[in-house]
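Missing here: one protein chain of the complex. Every other protein chain is in place.
For subunit A:
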């Protein structure tokens, strides 16, 4: 492995020009070449803020000239990112001044008052801990709980209800002052309204808190431990107890517990991916290798992982003062904006509030001009507001969302922000990582070449056998090399685990080979034991090969076997023969040509190719006791026998191709953004279908037509593979053009920072963008995205913090499941809202008719609250369980500007059609009750003033009977109850029709959603309890209703069902017709 920094100079010089808006402090540019003919570039860039810059940005480099012309736009664009970043910039500057890497161990000991051997004393450590605080990242400053709570109290409809409550109290005050007979009704009403607001607020707050807690518990799941030397003893301590000056020991697999200056290392490699994005492990040593602390090898950073080896170091920074801590605190600067569903709900609240206020004011004016008393008019206004506001709806929406969130969590999508559930559904572009998300995140042997033939290996997740032909003696030889020339080992104690799941100590390629051999040959470790290793040269980047010499397991064969693997061209150089069908044949140019073809082919698939060769050392020259010396290489390393090639790739997860094609049919563009090499990226993109089999890139077309790339019509190419280097030099317009013109895009060799540019580009197209990421540097892109998806396994805490969702299994397919759930919940919320809005009319009409026709009040305000918060709650939640009507993954993502949650059709159909039917049904019940008790409908008109007059206790009905005030009131309450019961009965029909929007109920299945029936029974049950159980509590205004009145509205309920079936029938029959346009919501 070679690390180069060839491009350092150029990038740094351009960064110097960046003093106006952006300042790049550091660019890591590491090239990794490992046994692939075409060099593997991995560019990692880390941009930090400098004091002077007042804008934080992780924008990658753009062309200087284009930047200058665009500067106005950029400033505009980044206005929202500007802010009080100065303090943070100050902090960062300190980090830059870090010079611990330049100091020697003894200087460090002096500086931190510690001792490498003895560590700090416990007392001193406690002191420092008290001074510096625990070694943990401060979570992004959360909104104070009380503010969150109060927000729930004033959001949405709460304001309207508060107005209602205040009006109630005002009228109570006026009535009290006037000494009226029963002013306390209004006091109670006001209290009830306030209670409703507070309770729904508490509920919403609780829901929100619960989902936040899930996340909190998630990040706290594994308390980290660190091995520390204190008081000259090794101790296991929780990582947050670490202080500056502590001596810590780390070993392969550990997470680095703080920023550490290494003072002793042994084969230590760290995975900096959480800091810099995707990467190969980088080796660490005690040597001061670079001026820049971020680049020098003797510092390991907090939150990165030690992949292999061991190291000891002095803690130099803890908690928020670590490099990662500073970046993490920057991320919180990108503000959270409203989610699509929040916007939809706001739109809906505006709509309903608009209706409520305009009707309220209209009827206030009407009632005043009809010479009602102002006080009465105010009371009407309260009634109208209460009738119009679906009090329970917002709680219902929260419950529905959290139910979906729960369901998604079961499918490995952990939703942090409830509203993100829906956002995922409206996603139109997914920018996905490659490694780990689309792929299995482990190297796996994909192809073999021996006997002049390429064989394919099984790369699925749970392979137990390999199907290719293993009968050739060449394979036997090859398998031996694979087994023996390998330092990777299984961690002990995993015999019962499937091979693929076992943990291996060793690098990715060796692990792949070990597992491959284990699958085919069985117990590799015992094979190695039988073939005792006598000498070994480990892989190093100068030799680019690995060699070992073994005794053979054949007791009759006293020869030593020399096995070697490495970069194919280097291996071939050392060979003079090649094994064909078990026989050594001279390596002539023809065979070398065959090798080249195979090598290029496998390399072209984006696979990492290794060559294998061996040599049996002649017994006479190398007897049993021969002293092999690896330094002087007193054994042949040339004229070996070439055996074969193995190529490895991080293979795609088996579920991904299907998921990608689902996305495609769902109209979601999948863009791959990876730090990997373009060839590998393209190969994976092709194999998972991100680039479909038939589409070509500009380069492909050029190759096919044999013309220069510049002459190709760019519009013809549907696919594009964009290199990070190209992206650097692109103007925004060029990027937009690419995003617009190509449906299949792969961004390769991008730095995590470029992700942000890509995300913003997608958002400029008006897309709802989902972004996956795992590194700390992904956090800004995750925040910027409409929905940020962090990886649960590979993801860093910072990424998880910035994300809206965490994929517990890091699997792309889970995103698609999430999309499906998100779309479903959007549809189902539509149904819930339609269901809830309908009865508002049936609650509102009584007030309007009461005011205009002066009939006795048909329904009380309290009764309305019992519908909105009693009978209707469970059914509206039940609609969240409704299955999709058609394949929701076969339609385009919703256009967030056009496809509203509550559209005109929904409101109009619910309010003006079904709502009116319900009102008619309820009024018929009302008139029936009054008529059968003695007041015929004609008597009721215009009767209000006398009816409500306390001084009339011999009020005459249609039959000449006389009623006292209380007797009339009781009848009025019976009317309330009857009205309530009719609305409930008709809401059952409403609930059933809302199950579908297009399909017939019979297509959807009346009994498929069992929860709907729970809803129906609960609805009727609650109504029964209210009517008969609480019928004697006068304050609630319910009376035990005669049983037959339950059935008066049934014909209207049936009518509603039939009418809606007819509506749906016409919608299905005549798509695109006038009916479809006006009746489909």
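Some points to look at:
Rule of thumb we're sticking to: contacts are C-beta pairs under 8 Å (C-beta built on N, C-alpha and C of every residue); 3 or more make two chains touch, one makes a residue touch a chain; residues count from 1.
We adopt the following convention: contacts and distances are computed from a predicted model.
Of "GPI-anchor transamidase", "Sodium/potassium-transporting ATPase subunit beta", "Glycosyltransferases" or "Coatomer subunit gamma", only "Sodium/potassium-transporting ATPase subunit beta" is the UniProt protein name of the chain excluded from the display. The residue touching the chain not shown here, chosen from A:923, A:947, A:979 or A:1080, is A:923.
Touching the chain that is not shown, out of A:434, A:784, A:995 or A:1064: A:784 (per the contact rule at the top).
Residue in contact with the omitted chain (choice from A:127, A:557, A:932 or A:946): A:932.
For subunit A, the residues touching the absent chain in the complete assembly are 80, 179-181, 335-340, 343, 417, 420, 423, 763, 768-769, 783-788, 804, 896, 904, 912-913, 916-917, 920, 923-924, 927-928, 931-934, 936-937, 950-951, 953-954, 957-968, 970-971, 974, 1034, 1042, 1055, 1074, 1078.
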